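One chain of protein is taken out of this complex; the other chains stay put.
Letters are used for the chains, namely A and B, taken in the order the chains are written, and counting of residues starts over at 1 for each.
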Amino acid sequence: MNAPSLSERLVRIGLIALALLSVAVFLVLPLITVFAQAFAEGGKLYVQAIRSDAVLTALKLTLIVAAMAVPLNVVFGIAASWAITRFDFYGKQILITLIDIPLAVSPVVAGLMYIEVFGLHGWFGPWLAAHNIHIIFAMPGIVLATVFVTFPFVARELIPFMQAQGSDEEEAAVVLGAHPLSIFWRITLPNIKWALLYGSILAASRSIGEFGAVSVLSGHIRGRTTTLPLEVEMAYNEYNFTAAFAAASLLTFAAIITLTVKKILESASGIHPRAGQEKDAA
Amino acid sequence: MPRRTSRLRLSLLRKPSPLPGFGVSLGFTVTYLTAIVLLPLAAILARGFSGGWATFVHSIARPRVWSACTLTLESALLAAMLSAAFGFLVAWVLARYRFPGRSIVDALIDLPFALPTAVAGIALTTLYTQNGWIGRYLEPLNIHVAFTRWGIVLAMSFVGSPFVVRTVQPVLEDLDQSMEEAATSLGASPWQVFTRVLMPVCLPALLTGTALAFARAAGEYGSVIFIAGNMPRKTEIAALLVVTRLEEYDYTGAAAIAIAMLVLSLSIMLIINLTQNRIQRQEGKRG
Partner (left out) sequence: MSIQIENIRKNYGAFEALKGISLTIESGELIALLGPSGCGKTTLLRSIAGLESPDDGHILLHGEESTRTNAARRGIGFVFQHYALFRHMTIFENVAFGLRVQPRAERLGRKGIHDRVSELLRLVQLESYARMYPEQLSGGQRQRVALARALAVRPKVLLLDEPFSALDAKVRKDLRTWLRRVHDELHVTTILVTHDQEEALEVADRVVILNAGRMEQVGTPEEIYNHPASPFVYNFLGNVNLFHGRLLADLAPAGSAGQPQAAPSIGFVRPHEFEIARTAVVGSQALPATVSRLNAAGPLVRLDLTVADAAQPVVVEISHARLRELSLREGDQVYLTPTEIRVFSNTAADDLVDFGSHI
């Protein structure tokens, strides 16, 4: 457009400066604080904290939970978006709304919901106790809660993506006589790989970082049911700040990697970052 | 060759489709959703009302619960407005200006999404306590953030701001430059172009983003409990109260509060979805 006048240029610079300043104070400072606090007592103590049993087992547990929750949700995401974007059926809108529910639910409430189903006094409580199966206050519970909070992510990336792509290619494959699994493997999957990857990254990041829901039903047993975010909380409450921030630094590192990979994927595939509930498939 | 679809599936489908896998995909999806979402929701409803309406109301109407709920709602509202201001500014700058480091800022906006809430919680607390990097400048001004309601608002707006940015930014990016040029050619000053042409178009997105930030803030737990102080009736948020009740083995009480929170957040989600649908149908009509 026209070359900006002096006042327009000043406004622009002012706004950019204000925005950058707010981002720095609001978002960047907390980031830096984590690392500053983690190394406050020196690099040696930091490494010691990282290598402590508590942190290492928590890290292991966190990664195992993520490794179980994400693939489950990937399968769900694919199934849900296939049904939603390739077929027209009654109740589709309700289905889509249901998928969004975990995004609107407080994590604490999510944890409580699972206690009500699987806890000692829950619906399946007595049956589970009788068979000596532990879900709440044990790993399965943590996995379940994590699955709950992360399952929308893959589906919500795939749905608009597959909607926009249309089903022409798959229909062509049907006409040519391809077997359903073959259609899925050779045609659908290659086409959705970017959205799938993107959604998986979001789901993985969220499952590593989930705190509220897991906190409610984990039992906080170090070495057995403590994930890394929980370890952060526990160490902090014990005034063991170096350990707390050391664990936090690992999680922050993971977050930074997530953001970087996201940005790269966005430029490579043209996917836009989205906020909360936008309806695209209807 | 297409398999014969069962009668149930045929009646569900509005239009027959040549593509395979309807039954499997829909069946799996519905089962998954029932097990993961509907069942637990039903369980919590059952628990909350297990003593009947009277017990439910009694669990909610206590002073401590009331304080927690009002505190949570007020703080979430304030936080949403703060997120709206910050979010709009950042979305504007990101969408309309090019400057060095823009990509990094764009990526950083999602930090509150990617960072575990507990990490955010302890980081914010450390920053805003008396000796913290920011707290030390606010103390002399008699502004106390940590362990007060302001800390709660701060933490809530931290987690809520990405929602505003990510709903407003696409709208600003998709704006047709010729509308602004038309307004300018008709004699409008830059301020008039902003208030009369740009803002009205952004307003729906801004409201949606703010509503989302509000809903998220009201349910927030991890990032708030460290900075809040958690004193009953003073700085105790609803989510924390639920946990406290659980620790007291008052499952019904916990479920009751949880149900109240659910009603709030699900209603907001529903309203947003309905308005979004209406807006999208209108967009579809435009030539």
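The criterion applied here is as follows: contacts are C-beta pairs under 8 Å (C-beta built on N, C-alpha and C of every residue); 3 or more make two chains touch, one makes a residue touch a chain.
Bear in mind that the values here come from a model prediction, so they are computed numbers and not experimental data.
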Among B:57, B:143, B:179 or B:231, single out the residue that touches the unshown chain. B:179
Just one of B:77, B:201 or B:270 touches the chain that is missing; which is it? B:201
Touching the missing chain, which residues of chain B? 176, 178-179, 181-189, 192, 196-197, 200-201, 282, 285-287
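The rule is simple: only the chains that are shown with their structure count from here on.
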Rounded to the nearest whole Å, what is the centre-to-centre distance of chain A and chain B, using the mean of the C-alpha atoms as each centre? 15
Along chain A, where are the residues that touch chain B in the complex? 1, 8, 11-12, 15-16, 18-20, 22-23, 25-31, 33-34, 37, 75-76, 79-80, 82-83, 86-91, 95, 97-110, 112-117, 121-123, 144, 147-148, 151, 167, 170-171, 174-175, 177, 180, 183-184, 205-206, 208-212, 215-216, 228-230, 232-233, 236, 244-245, 248, 251-252, 255-256, 258-260, 262-263, 272-280, 282
Of all residues in chain B, which touch chain A in the complex? 1-2, 12-15, 17-22, 24-26, 28-30, 32-33, 36-41, 43-44, 46-47, 86, 89-90, 92-94, 97, 99, 101, 103, 105-120, 122-124, 126-127, 133-134, 158, 161-167, 170, 177, 181, 190, 208-209, 212, 215-216, 218-222, 226, 239-240, 242-243, 246, 251, 254-255, 258, 261-262, 265-266, 268-270, 272-273, 276-277, 280
